[in-house]
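Here is the structure we will look at, set down as structure tokens.
Every protein chain but one is kept in place in this view of the complex.
Note that the chains take the letters A and B in the order they are written out, and that residue 1 is the start of every chain.
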Amino acid sequence: MIRIENLSKSFILHNQGGAVIPVMTEASLTVSPGECVGLTGQSGAGKSTLMRIVYGNYLAAGGSILVGGVDVAQAAPRQIIALRRQTLGYVSQFLRVVPRVPTLDVVAEPLLALGVAPAAAKDRAAALLARLNIPQRLWSLSPTTFSGGEQQRVNIARGFAHGYPALLLDEPTASLDAANREVVLTLIEEAKARGAAILGIFHDEAARARVCDRLVDVTGFTPRAAA
Amino acid sequence: MSEPGSGVSGADAYNFAYLDEQTKRMIRRALLKALAVPGYQVPFASREMPMPYGWGTGGVQVTAACLVPEDRLKVIDQGADDTTNAVSIRKFFSRTAGVETTEHTAEATLIQTRHRIPETPLRKGQILVYQVPIPEPLRFLEPRETETRKMHELEEYGLMHVKLYEDIARHGQIATSYAYPVKVEGRYVMDPSPIPKFDNPKLGDNPAIQLFGAGREQRIYALPPWTKAVSLDFDDHPFQASKAPHDCDLCGAAHSYLDEVITDDRGGRMFVCSDTDFCTGRQAAGHRGRLSPQEGL
Partner (left out) sequence: MAALEKSYEDQALLSVTGLTKRYGPRIGCAEVTFDLYPGEVLGIVGESGSGKSTLLSCLAGHLRPDLGRVSYDGRDVLGMAETERRRLGRTDWAYVHQNPRDGLRMGVSAGGNVGERLMAVGARHYGDIRAKATDWLGRVEIAADRIDDRPSAFSGGMQQRLQIARNLVTGPRLVFMDEPTGGLDVSVQARLLDLLRGLVRDLGLSVIIVTHDLAVVRLLAHRLMVMKDGRVVEQGLTDQVLDDPQHAYTQLLVSSVLQV
């Protein structure tokens, strides 16, 4: 489902004398449907950078990233938009929403974008929020005022609203209590069971051991000069 | 400037009816164009006239350009032959053109009017000249002349209905009661000058030639005989030609346009025909109204 080959990435800082910072070279990995691959490596080794490149958020310098048959490294913006809408989900560590929009609508939005009927989309959103123990009285409020843990759970609900065939998870269990951590891990297991290919970053070793089928150390992708 | 006398001969005949021949030629060209494109506002080089703007300088120039010595002229102001404006314009042409004048609609060959169409139906061969203060019907909604001309060019008349919409929204009905816009031959939207909307149905399919002159704004437009002129309206709020719900208190006419006259300071009032010729004609024929002087008293 996800196939990365010979991926390289460097940042060029034009406003700092054109400094070139190579961050990744010859990265290759694959994630099959139903499989969860965990990225490991020290902080700053490039785990999040790799995820962002796969999502099309960072521009690849070379190589290819095939997600569901689309090469993210070469695709036109609208192809990536369609890919993100239908195929590729991403749960980041930060919740970015329009202020004022109720939590329920935030979670339902990925479904509405796919043309799901509003009532059905909201039912699905409500079910996820309930499962993630977000009190119902908060559903009509904007999540911008929520605590870190609550925002994280809203973000996860949003990421799992649609059954994406491919999922990127950046620290999905961080800052969660035991009960909610259990819910999230179950959600991940359910996604795997329905055949989703998952690429994730888990600092939580127990969680990693429970859901990941394989681990890939990104340190191997770090360019020599910077290592 | 030499003032022509009442005689019409020699050089006087050449510069007949106040305006010099070059000016009349210019105005006649504008009139011909206006008749060829009904409802379209033709610019013309309006001259200074010996009366202030707003007193009918446009109408006077059109009248001067149309008059021939054989004409018989009638001038009305809001239907009346005897108001200052009507009297002074009639005198002006009587002195400068020496044409005959009349107060009878049926006898006149050319009628200059301010804000009315005579009650007596016009006939073939007559010319009705309107005095127009503001020729642009879109002016109050779109002040830019460049834009209104473009709107006429491209037939973008949605704005005209916005005005009517506003009327209904505010008053429950179309409250525009005078200068009610018409669409001419399905093409140009035209301001019929501030005639009451009661007169609007007479604009269309009229056997007479109708000419409109705006002196200050330097525009001439026209309705040739038997032209279609449809008052704008909504499907669910159709156009209605309204008048005061009374009969004339002098001649008893039930279907003529009425002026309300305050008769004392205790709330007394009467309604009389605004068309004085029509009213006197009916009275002469023996018609009587509520406040007519009693016979023999």
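Going forward, a contact is a pair of C-beta atoms (placed from the backbone, for glycine too) under 8 Å apart; a residue touches a chain by one contact, two chains touch by 3 or more.
Note that the coordinates shown come from a computational prediction; the quantities given were computed from them, not determined experimentally.
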Touched by the hidden chain, restricted to displayed chains: A, B
Touch criterion as defined above, residue of B:V37, B:M51, B:V87 or B:L141 at the omitted chain: B:L141
Sole contact to the chain not displayed, among B:G158, B:G186, B:G267 or B:G286: B:G158
Contacting the left-out chain in the complete assembly, out of A:L7, A:L83 or A:V218: A:L83
Chain B residues touching the omitted chain (full complex): 141, 154, 156, 158-159, 161-162, 165-166, 168-170, 233-237
Absent-chain interface as seen on chain A, which is shown: 11-15, 52, 56-59, 77-83, 86-87, 96, 98-101, 112-113, 165
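Convention: only the chains that are shown with their structure count from here on.
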Centre-of-Cα separation between chain B and chain A, whole angstrom: 77
